[in-house]
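One protein chain is absent from this view; the other protein chains keep their places.
On to subunit A.
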Amino acid sequence: MSVEFDIAETLDVKGESCPMPVVKTKSTIDGLTQGEVLEVLATDSGSMSDIDGWADGTDGVELIEQQEGDSVYKHYVRKTE
């Protein structure tokens, strides 16, 4: 699948488990500016549901895409506010 947006920053949380992928995604996206996209690389299979749920329940962020690659889960989150 092609990625059609610019990635402002990549957060590598490979090897880390709940709740760190969500917590670090939040901390990192706080440092971006509106409109920028954060790429999150995780190995925690729970991150697929967790980052989706977090983005859904959190103001100012939008989950653009999730990819399940070779044991790495990729998440793309845009800061909207």
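As a working rule, a contact is a pair of C-beta atoms (placed from the backbone, for glycine too) under 8 Å apart; a residue touches a chain by one contact, two chains touch by 3 or more; residues count from 1.
Note that contacts and distances are computed from a predicted model.
Choosing from "Peroxiredoxin family protein", "Aminotransferase", "Branched-chain amino acid ABC transporter ATP-binding protein" or "Transcription regulator AsnC-type-like protein", the protein name stored in UniProt for the chain missing from the display reads "Peroxiredoxin family protein". Of A:Ser17, A:Ser49, A:Gln67 or A:Thr80, it is A:Ser17 that touches the chain left out of the display. Although one chain is not displayed, subunit A still touches it through residues 15-20, 22-23, 25-27, 54, 57-59.
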